[in-house]
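With one protein chain withheld, the remaining protein chains of the complex are depicted in position.
So that you can tell them apart, the chains are marked A and B in the order they are listed, and the count of residues begins at 1 in each.
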Amino acid sequence: MLDIQVPAFLEPAMNTFRYAPLAIQLAMIFIVIAATGTLLAYFSILRSRYLGYRRDKRLSYLLPKVDNLIIEEVLTNPEVTETSYSDQLILNTEGFQELPMHKKWVREAITGRIMHFRRNVRGNMGQMLRSLYMQLDLDKDTMKKMKSGKWEKKVQALTEFINMDMSISDVTILPLTNSRNRELRAAARHAYIKLSKNEPFKFFDVVTEPLLMWDQVELFRIISSTEDIAIPNFARWITYSSNKSVVSFCLKLIVHYNQLPAVPAVIKLLDTKDHYLRANAINCLGKLRVPDVEEKLVSLYSSQPLHCQIEILKALGRISSGRYIDFLKQEFLHSTDFDLRKSAAKSLVKNEWIASQVLRELIDTANPENLRILKHCMNPLIKY
Amino acid sequence: MSKILLVEDDEIMPKIVARILPASEYELHHVSNGKEAFEKLDSTNYGYDLIITDIMMPYANGFEILSKVKNRERPIPVIIVSNAGNEDMIMEGFKLGADDFLKKPIIPAELLIRVKRLLMKNK
Partner (left out) sequence: MSGILETLGKLYESTLFVYGLVLLIVYALLAFFSMLAIRSYLRKNNDHQLDVLASSPMAPGITILAPAFNEGLTIISNVRSLLTLNYPRYEIVLINDGSTDNTMQQLIDEFKMVVVEYAYNAKIRTQPVKKIYKSTDPAYSSLLVIDKVNGKSKADAVNAGINIATFSYFVCTDVDCILHKDTLLELIKPVMQEEGKRVIAIGATLRIANSCEFDEGVMTRMRPPRQLLPRFQEVEYIRSFVLGKMGWSYINCVPNVSGGLGLFDKEVAIRSGGYDHSSFGEDMELLTRMCRYAHDNHIDYSIRYIPKTLCWTEAPSTLKIFNRQRTRWSRGLAQLIYAHFGMFMNPRYGKMGLIIFPFNFFFELLAPLIEFTGVVSYIVLAIMGRINWPYALLLLLFVYTYSVMITTISILWDQLSFRYYKSWKEVLYLCMTPFMEFLLYHPLIVVYSLRGYYYFLTGKKSTWGNMQRQGFGKKK
């Protein structure tokens, strides 16, 4: 079959192979492949363990040095007072020059460390860490990653820029916000909000795909932790956006920033056909504690699906105006659904400042199950 | 000289705190989880003027530390330093008697002022 010289000891194997049926021939080939594969796997395991071991060893040597340099040389700069700080300040980076800074992994480790510091401290120290990052020219590495062809490198670069609060030109970011890769697209949008000097919230207008729950977590962190960002009135997107996830995210932001001017837009949203969105709107109004909407909510109540009804009952508890005690009592006594009764009872308890009389009456007259619900809601040890 | 116990599982934070609170005025002890914190407190008979603690930590979380410390005859003031953004969690801390809360990343000056204020109040 093959015309190459085989060593003598393989001769019997070759002979068997030559005269065997196809199945056996295949088996023999696969035995060789499997044995080689296994050996290769061993080799890869050993190699990766060795590389990992070497990396750990190097880092355990390097990182304490870096930490010390950052603390002793940089953060202990006598020129920095607690109140003033200038970007122009030249930091003492001599110590760093003694490290093998020409090596990429060293620079990467230092960048990572500075980021770690910045996650723990801001203010003047945060500013100094940023200056250090630039004065060590580490931003050039980040820029290089930005130009890499691999999306995960680009995401890494964007994360570094966001952490360091480095402004990037719109020309660099904007194309990435439409990237075909979802992770990269999301990272670019976050970076745009954090770093763009123009209209940070512009992408809310244009985004058509749903924001994932994860995107919302990242966006929320960025929006709430950026100090000099101009917070717009989110009612704009409540009214005009056709992207439901953007609307529901804006509702959460409205609650976070307690944007009372947005209330009319949120009330309008109650007319939406999407009942999940409606539930979110009710939730938002409740958390904003807008007393004027109670009437509207109660009038809507009977036509709503269960989860919206629960949200309405909760909202009445949050607003706690005391005006709808009878309604809550009614629901508690006559609703057939367990969760509705529980929510009504909870909201009654939240209205206790005015409803204590009603509550006492209810306790005296309730059937065993309702009594249990009431006691549950009144027990301070039970959270939910 | 005030004795401060820092309970924190991040490796960098203690270095930063040590830099913010000058060694000439504060004696800072650092432990990295709840178990060590209790060991330290027990071995010193709760001899600290202030405790700075994170919430989410191995062995025992910040709430347990708070609960133990605050249920003593002479409670030690406690500052929570955490990255928790969940309001419920922060409220829980205050309910357990935390004296102050600082969100990470912290502002050095702010930490210093709050530490000073709490120590003054409890003199």
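Note that a contact is a pair of C-beta atoms (placed from the backbone, for glycine too) under 8 Å apart; a residue touches a chain by one contact, two chains touch by 3 or more.
Predicted model only: the values in this text are computed from it and were never measured.
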**Request:** Have a look at A:T16, A:N258 or A:Q330 and name the one touching the chain we're not showing.
**Result:** A:T16
**Request:** May I ask which residue of B:M13, B:L28, B:I80 or B:L96 touches the chain that does not appear here?
**Result:** B:L96
**Asked** What subunit B residues would touch the chain not displayed?
**Response** 34-35, 56-61, 63-64, 66-67, 82-89, 92, 95-96, 104
**Complete:** Where subunit A meets the left-out chain, the residues are 16, 20-21, 23-24, 27-28, 30-31, 34-35, 37-38, 41-42, 44-46, 48-50, 52, 119, 152, 156, 159, 182-183, 210, 212-214, 216-218, 220-221, 252, 256, 338-339, 342, 345, 371-373, 375-377, 379, 381-384
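FYI, only the chains that are shown with their structure count from here on.
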**Chain centre separation in whole Å, for subunit B relative to subunit A (CA means)** = 27
**Fill in**
The answer for subunit B against subunit A in the complex is residues 10, 12-13, 15-16, 19, 83, 85, 104-110, 112
**Asked** What residues on subunit A touch subunit B, complex-wise?
**Response** 67, 71, 75-76, 82-83, 113, 116-126, 221, 224
